[in-house]
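What you see is the complex with one protein chain gone and the rest in place.
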Amino acid sequence: MELSDTQSERDPRGWPINQVGIKNLLYPVVINGSQTPARFTLTASLAGDLRGTHMSRFVAMLQEYRQDLTPARLGEMLRKLKKSLASESAQAIARFPFFVEKKAPVSQAAGFVAYEAQWDVILSGPRPEVTTTVVVPIGTLCPCSKAISDRGAHNQRGQVTLSYRGNTPPKVTMLAALVENAASCELYSVLKRPDEKFVTERAYDNPTFVEDVARNVAQRCESLTGTRWFRVEVENYESIHFHDAYAVIEAHLPRRTRK
Amino acid sequence: MELSDTQSERDPRGWPINQVGIKNLLYPVVINGSQTPARFTLTASLAGDLRGTHMSRFVAMLQEYRQDLTPARLGEMLRKLKKSLASESAQAIARFPFFVEKKAPVSQAAGFVAYEAQWDVILSGPRPEVTTTVVVPIGTLCPCSKAISDRGAHNQRGQVTLSYRGNTPPKVTMLAALVENAASCELYSVLKRPDEKFVTERAYDNPTFVEDVARNVAQRCESLTGTRWFRVEVENYESIHFHDAYAVIEAHLPRRTRK
Amino acid sequence: MELSDTQSERDPRGWPINQVGIKNLLYPVVINGSQTPARFTLTASLAGDLRGTHMSRFVAMLQEYRQDLTPARLGEMLRKLKKSLASESAQAIARFPFFVEKKAPVSQAAGFVAYEAQWDVILSGPRPEVTTTVVVPIGTLCPCSKAISDRGAHNQRGQVTLSYRGNTPPKVTMLAALVENAASCELYSVLKRPDEKFVTERAYDNPTFVEDVARNVAQRCESLTGTRWFRVEVENYESIHFHDAYAVIEAHLPRRTRK
Partner (left out) sequence: MELSDTQSERDPRGWPINQVGIKNLLYPVVINGSQTPARFTLTASLAGDLRGTHMSRFVAMLQEYRQDLTPARLGEMLRKLKKSLASESAQAIARFPFFVEKKAPVSQAAGFVAYEAQWDVILSGPRPEVTTTVVVPIGTLCPCSKAISDRGAHNQRGQVTLSYRGNTPPKVTMLAALVENAASCELYSVLKRPDEKFVTERAYDNPTFVEDVARNVAQRCESLTGTRWFRVEVENYESIHFHDAYAVIEAHLPRRTRK
């Protein structure tokens, strides 16, 4: 018996769909030789006169590409998907944790720290456009609090989300290190007492507002070769406030004017 | 003693900041005569040569406007904030739940249903631009599953996020009703057995893909007077899949061409 | 036509159900004269030989009691529910935000701060048992970091979850204040520079580990009249670590022995 194909019916409403596909798919992949779960959104555009897309293609395609996931291979996968679905554009978002083994600054005790990364790949023109995002926890110490207080200074954990587009996709570990260098101090998984003393004093000697962290990241992104665009978002989980402090810089490079 | 004012220092890095302010502030406000908690992000731009913004102004301003919160009053608040901080632009996001008393379709049993709404107000030019968003749970029944199966059809809860800009900010209850009408069935808080029969059969008689819901919402938005832009995002928590089905339509109106 | 009543069928499996009902119901209620959304879980036990409970009763009952919600009225509601469903026990969980207007310590600038509260009410014996929980953000400054560092000390936002059972249900505002007094400093929504100096120095003069905060809360709970049980959970969003520091004390009072 032939099963009817509702998706392939004509649609009379005349509304093309920008993106249709699947979301929240957690899938086992291999990135840089390491197995990891990654969370996917995979979509393609749909012409205005077609009723539905073919949802099973998205997972089937990922099954084919999961063994070696890179921005370039995601672009290739989108090319196939776009062709197979006769779409004008296709998009993939992959979000995954990544780990770096870090040594404590004095004791050299080793432990892993965890960041999150995301690749957004869009194929609408001839070549895929790749945006790489990292989410990096940081420490910030308030310059105002330090300046006005007789002793101490409020400090806190913050989080930076940096999205980046360049001539080539950057390494996520490089972006994470770039962000950590922009803060009052970086965080660790193992710290012994001499390390804790070091990190405490380093943060105190290096106070940063959310504005400072955003600008430090912006400067570093500008000085990277091949940067075309970035967006940096800094959030401080304020240790004296119920709310978070927040700053955003977004820029296309090279910049024409400075203010 | 004069406390030093670190924020007002000159900044040598030359990077203007698009947005700086506070995030994740839960504040008690009055909307449409009803008390409700709302979650705020409040930001303003900062010139490239200034070190920091004045964070305490944001909450102080909200304290002043909280008793009667509307998109228009948020715009007025931003005007004050922008002036007080000498900023080029200012933004406010307010997210809050809203309730509608709904009657069951047959028994007329009454109960409240809960939606979420968000106002995004941006003041960069002479007049604030307001985007109104609603998040609405819906029921969807799969047209393909119905067509190919001898009995039954898979259905599920879904969620629609509709963002809208028009000549005037719409009522959030109107947007929620518009979305509910675009689905296989709407949801309720109290259903007795005759109601459950009604809703089950209504969904079965009215199957919709995520694509259909997105298009139905698009058609309804286009037919509203004064629509300038909308974005509709439909997610189905698929009852046969681990992942969600997903569709997005975004459009500026009036549309020039149809496809 | 009579609709069949599947729920009232006999069940052959012989498994009584501890709790069955509804979860994640956001409902508009009035607490202490103020409107607020509250999130509910409402359940009742089901005998081993009955197929199903009657889900619509739960919301109908809440609709009746929503205008004045207290632990005592929730107990009364459970009594009705238990009788109506012929259950051996019934439970209600209500979680809601509450706001306190707080003045900055020096400038006296006023602003609202937000906490979360939860009432867990269980009716299994003759009288309902009420547990009151508050979730309170705090500031903590590390005693070790202060002791070993030449300047500064790492500090951070933390969160305390205190659950409490006493002879009478306590006020949630009293529990929140009890917790805030146990930390290095309390948090605010509006702080001007002289306030920031005050709070910074207060935290520096009053360092606390997660262990200290847990013990300070324990001591204060023990000294309250009528305390029968409490559980305090402290989490620090460490400003030098990727992970959180965490401590728990749970105790029935009066304690027999001290160690």
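Every chain is named by a letter (A, B and C) in the order it is written, and numbering of its residues begins at 1.
Basically, a residue touches a chain if its C-beta (ideal position, glycine included) is under 8 Å from a C-beta of that chain, and two chains touch if they have at least 3 such contacts.
As the structure is a prediction and not an experimental result, all values here were calculated from the model.
Asker: Considering the full assembly, with which of the depicted chains is the omitted chain in contact?
Answerer: Checking the complete complex, the chain left out touches A, B, C.
Asker: Touching the left-out chain: which of A:L26, A:A47 or A:M174?
Answerer: Of the candidates A:L26, A:A47 or A:M174, A:L26 is in touch with the missing chain.
Asker: Which of C:E116, C:E180, C:E196 or C:E235 touches the chain that is not shown?
Answerer: That would be C:E235, which touches the missing chain.
Asker: Which of these, B:S84, B:S145 or B:T161, touches the one chain of the complex that we don't see?
Answerer: In the full complex, the listed residue that touches the missing chain is B:S145.
Asker: Spell out the interface residues on chain C facing the chain that's missing from view.
Answerer: Residues touching the hidden chain, for chain C, are 3-4, 6-7, 11, 13-26, 41, 43, 46-49, 51-53, 55, 59, 143-144, 147-148, 209-212, 214-216, 218-219, 235, 241-250, 258-259.
Asker: What chain B residues would touch the chain not displayed?
Answerer: Touching the chain left out of view, chain B contributes residues 113-114, 137, 139-142, 144-146, 148-157, 185, 187-189, 191, 193, 196-197, 199-201, 203-205, 237-243.
Asker: State which residues belonging to chain A touch the missing partner chain.
Answerer: These residues touch the chain not displayed: 3, 5, 25-28, 34-37, 56, 59-60, 63, 97, 99, 109-112, 114, 189-194, 197.
Assume only the chains that are shown with their structure count from here on.
Asker: I'd like the Å distance between the centres of chain B and chain C, where a centre is the mean of that chain's Cα atoms.
Answerer: 29
Asker: Averaging over Cα atoms per chain, report the distance between chain A and chain C in Å.
Answerer: Here chain A and chain C have centroids separated by 34 Å.
Asker: If you average the Cα atoms of chain A and of chain B to get two centres, how far apart are those centres in Å?
Answerer: 24
Asker: If I count partner chains per residue in chain A, which residues reach a count of at least 2?
Answerer: 144, 148, 241-243
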